[in-house]
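Right, I'll just put the structure down here and ask away after.
A single protein chain has been omitted; all remaining protein chains appear in their positions.
And now, chain A:
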């Protein structure tokens, strides 16, 4: 320790100087400034003059608030806590929480310091108790418990209330200290008249309820006693809160509180107390209609209030109404409140409706949320709506047709996230599986949603793929529009047999648009498989062959635009025509078969050499007489092949029939309704080719297959 000379004292920096310098120092010079200041502080802390040490302590405190580490000064600060000068002591106690933590070694030294301070004047004792309340740990609590208990009987209310508040912390840290000591405190509180001390006592009981709830009988009477006579709102709030916890442990206590709650609810204007009462009544007093109604009236005031805080708290109370009937009373106020609420309150409201929507308010709820969704909450609203629709296997839905044709397109338009797109897809699949009669509307649904996407200018700018960088690799994931597009394509594909000719041709025309094909590049295989199904269905259901020529051109256009001309795929179209149409019908379509086939591609010729003697520039087209010749030689082969195919078709149909029957009953009615459409399948398909069984078999057919079939026959 040293004594600063008068000259040195002149140049000593005060706290104000350090603060000013710190505010004006640039970031680059901050480190230099801090290092210099800490060096000065270390010197000053060793000074004999208390004023110098006090200033050093305050400067150290300031540096700690600036983010500097001052744990090196732990010993000095603890030393100063035991100083004779009150100013130094107070400064050290304020700074203690910055250097002392649960694991500090210095806490051992603090015990004796505190014991000494507890015997000092009430102001010193008070500041010591405040410090103890901040830094107490298990060892310190155990050492000082008896001293703090003595202070609860002090003549000064300031000391008594702080002592009880510190006891609350001690009992929370080590609940083993409670038995034996709590009774003494309760005895003191029963005689207590000071409101602050009583409030601290109630807080003590709340802390004990968290760690040792079974001790509640010890303070049940004191809580009831206070709640019946207290007028201070602050204390009443604490009493109502602890009563709430006591009711769940001792239900008989509920009956005793009705009268007091009714009185308080009618008399008080304090919103905090009203909120606490409503919260308790909504949870525990549902059977008491009068009290419940009074609380409900005040709750409605909260929901309609201009203050967003009160609206939010009103919604919080509503979460404790466990029945949808109960919630329906407040529906109007809640929906009005939604329009004015912030994001978190909107989430609260959505959660309420997720739990309590039923058939009666389903349409109101859906229409409201679709109308009032905004950018911030749109995602959560859509998620909640999908949840409400699919809840308990569509238990809330009484009009699936309206849902599919009115609400679902609007929901699809509002979706802007992948998670919601996946949920939407699952919703559609589940809805159409459970109500298969709706499949008839799949083309309308598809058109409605996709037309909107096509007309939205922003939806066609750039690809629909999101490039996601994971680690060092670029990976592609579909965005929400493409997910919905794929699901719609799949649904239409499943429903092709139920759709009319006009609907099918419209779908092809829609898909022909180049902007659609460019936009949904990763769904080209899905578009492909849909087109297969559509034109098979058209071929089957166009008896007058009016649409087939147009369709042929459309298909060629699509495959051209897909830049992926596959002869196999186009040839499958012609093969299907030949298989499904009768000879007379094919005659009408002869124009389709007149076109010259292009020669073998040069690139293909490099990989597979054409057979010798084959003129690759000559057309493949064969005369009808040639076809007749081949037909006669291969007629048996063709007949056998057809029989095998029919057998396979029958088995497949039986399997499908069993699956459908086990799921839903409505399907049967819909099939009756749609029979006329399905009956357009040609029943009189004639054989074209026959197999020659005596001669060598043509390639591609196995003798074992034929033998097997003969045995089965």
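What we mean here is this: contacts are C-beta pairs under 8 Å (C-beta built on N, C-alpha and C of every residue); 3 or more make two chains touch, one makes a residue touch a chain; residues count from 1.
In this section, contacts and distances are computed from a predicted model.
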Absent chain [UniProt protein name; select from "AP complex subunit sigma", "CAHM1 protein", "Embigin" or "ER membrane protein complex subunit 1"]: "AP complex subunit sigma"
Candidates A:345, A:361, A:396 or A:420 - the one touching the absent chain: A:345
Options A:177, A:196 or A:505, residue touching the unrepresented chain: A:196
Contact residue for the chain not shown (choose from A:13, A:162, A:260 or A:425): A:162
Option from A:37, A:83 or A:126 whose C-beta touches the chain left out: A:126
Chain not shown, touching residues in chain A: 15-16, 19, 23, 58, 61-62, 65, 67, 69, 86-87, 90-91, 94, 97, 101-102, 121, 123-124, 126-127, 129-131, 133-134, 136, 158, 161-162, 165-166, 168-169, 196, 199-200, 203, 207, 234, 237, 241, 271-272, 275-276, 308-309, 311-313, 340, 342-345
